[in-house]
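Following: one structure in structure tokens, then a few remarks.
For this depiction, one protein chain was excluded, whereas all remaining protein chains were kept in their positions.
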């Protein structure tokens, strides 16, 4: 029981047509639905209605992050647990949100609105359920099969990571500690992967990036080829993280939200021992090849 | 709560010195312990004491397959559940088995001895827990980071897959149905991967192969290079499975147990819809590139 | 001066529409011209008018193999040299053949018609000559950038390889010797690659396969994916050759001509020392991973 994984990230952008063009043709997600002021997108291998939504707003930002619950009954369990922890919880009724059923929402100590949802509508996929090929024909752009994780900013990383561990049952796979022993980054998982959500020190409520999974290092290169061909500015990569060991490339959507394409990493069981990075190894922890930040990664966010 | 994943497979071999040489130098596992009549091995990225044991026996075969439980208390839960299902369950006390604590054992409808264990001893790994590189220096052979799954034989696949679903809470990711609608292969998961264990129609109690994870297609090629250099007979591959979409190579250890190196595949949530293969697509289901069995894959086992 | 590389292979097929569909949509060559009874094809990165032609004929077979000369004047040099060697040489005038200028033709000791040509017409490519991307958009199928080499059959391999070395200035990169020291396969190059043409013992005049270049191991996998998706029978692979070290996959076009997709291998300077394979290592020489022929590779040809 409990949280299975990241469900979807809800971001905002001032130009939905541009967002639709970029997210379907360059990043290569499927547009499962377009409401008046909102796009619903998913990777080609995801059965759910959306892993990313983009709402029209003059400001580029983030509305909320949603995690998926294993059981319908988990809604009530977490409602009580959150209220015991002093969080105000609101119920979103079935039919209130496009493409999903009932959910609960609350504010994490990092200032982000978090949603927990069990029922996200199923949408027929690109592959048949009988004798399918390994991937569909006619994919466009980078075409990640699914979303992977999200990185958020928090003034007090230690506080919010403790909250995710204690109240939401996440495991801490990796952390960066300052020289003073203060937690300045935390990587948290429920799905058995290196991270479903992570926090890095910064302005509370901020979004650092939304990350999408690809299957291997060669696919990271093809992502870079697609980005360059389309004139999309690469933030950094292809490179490797020290944290998670994953291979990666970062880039910005045309409105300014940072995206990542990610592959690799280990499997994290519940008894996975936390890996610690010390601040003097910060550069290598983030970008194993470069050994340092590019002067933008730790300062630019939405 | 419940089963997390495959813990270890216990096989037998008539020559432990040869097995030790092969499994450490060619396959490239770590030998964590050698008891009088038994080898304990694990991949370089596994914290647990063993993912494979090899016991001396004049006959090549399999003793049991063990799955790992999330909680100590799961032992009792499954003990009761199994007894309710009519299975005789035996308790193995703490200290009775090398490298692990208390466990329960029972016979599955396929005739295999199955073990459930929570406490497998931790052995310090090859990577430090502070500022680690992405992989250790000095790896030998194929060097898979971990084991992945096991494929077993069963006369009545439908019966044993139903048992794994109903009693042990496994999810059925894929199945092959005969023309008459009879289940002739079943792929079952607890870990969110395409399979932790699978059954294919055959002589009950038999072992088809033990599979080890590698990170990508290039690593499958390097595995093939290592095998060829060492004169190890390749069964089939590098190729791709239709089932799981994974890339793979099969080969035999010098005593005759089939090994696999596997990568790729999807993530399987609890609500993952079962994929069905029809018997007329059997060849493509098993070997997507060849489109047919090699005349050995479905007949040779231990 | 002299031969630069393979120019084109002229094969026959009983169904040009099927050949056109397969060679453009599955193999992914460009159809640069279609004459009444002949297709002219090339890879997307080749400036020349054709690297493969398919002529209508009820019988599947090979008309000739053409090599490209560096200079127009080489035509006369080789004409004289060939006649001195006792070969009858015919001149094909400018305008007699579609897509190319003057050439000479003769019969090699293996019974194959060989053509030498300098002027193959240039056809505008898919990439611009100013600020090009690394590859064009909209490629279909396997889409090899170019052809690589051709493997022919000869009753007396030693005789024809000696001819290619002495009269045509090829270098012998590798050879297989029978137990009796007889050359049963010879690999010959002019372009600095492991082979532009090779001979293996068999029925003189026969064609074993036409090979196309791809850039890496991942592209070999994608070739296999394309073939499987299109139901094209794979002969063998993905695998590696001992000879050339290259990675490879073999398959048959729908009319029965064997194709190969090939990558890797070394650079062969003129002073490259010949590598010798002994007959007891024949299996490994041909298929390094399997260590033996598949029972079809050495017997089926066109």
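For clarity, chains are labelled A, B and C in written order, and residue numbers in each chain start from 1.
Operating definition for what follows: contacts are C-beta pairs under 8 Å (C-beta built on N, C-alpha and C of every residue); 3 or more make two chains touch, one makes a residue touch a chain.
Keep in mind it's a predicted model, so treat the numbers as computed, not measured.
**Q** For the chain not shown, which residue from C:70, C:83, C:96 or C:166 touches it across the whole complex?
**A** C:70
**Q** Looking at C:76, C:94 or C:269, which residue reaches the missing chain?
**A** Of the listed residues, the one touching the omitted chain is C:269.
**Q** Given the full complex, what residues of subunit B touch the hidden partner chain?
**A** 133-135, 137, 216, 218, 225, 228-229
**Q** For the chain that got dropped from the picture, name the residues of subunit C it touches.
**A** Counting only subunit C, the missing chain is touched by 1, 4-5, 45, 47, 68, 70, 122, 129-135, 145-146, 191-192, 215-218, 240, 242, 245, 264, 266-267, 269-278, 281, 284-285, 288.
**Q** Provide the residue numbers of subunit A that touch the chain removed from this figure.
**A** So the residues of subunit A touching the missing chain come out as 217-218, 221, 224-225, 227-228, 231, 233-234, 237-240, 247, 249, 284, 288-291.
As a convention for this text, only the chains that are shown with their structure count from here on.
**Q** Find the most central chain, measuring centrality by the gap between its CA centroid and the centroid of all protein CA atoms shown.
**A** Chain nearest the centroid of all protein C-alpha atoms: B.
**Q** How big is the gap, in whole Å, between where the Cα atoms of subunit A centre and where those of subunit B centre?
**A** For subunit A versus subunit B, the centre distance works out to 31 Å.
**Q** For subunit A and subunit C, let me know how many angstrom lie between their CA-based centres, rounded off.
**A** So the centroids are 49 Å from each other.
**Q** Which subunit C residues sit where two or more other chains touch them?
**A** Subunit C, residues with two or more chain partners: 218, 225, 228.
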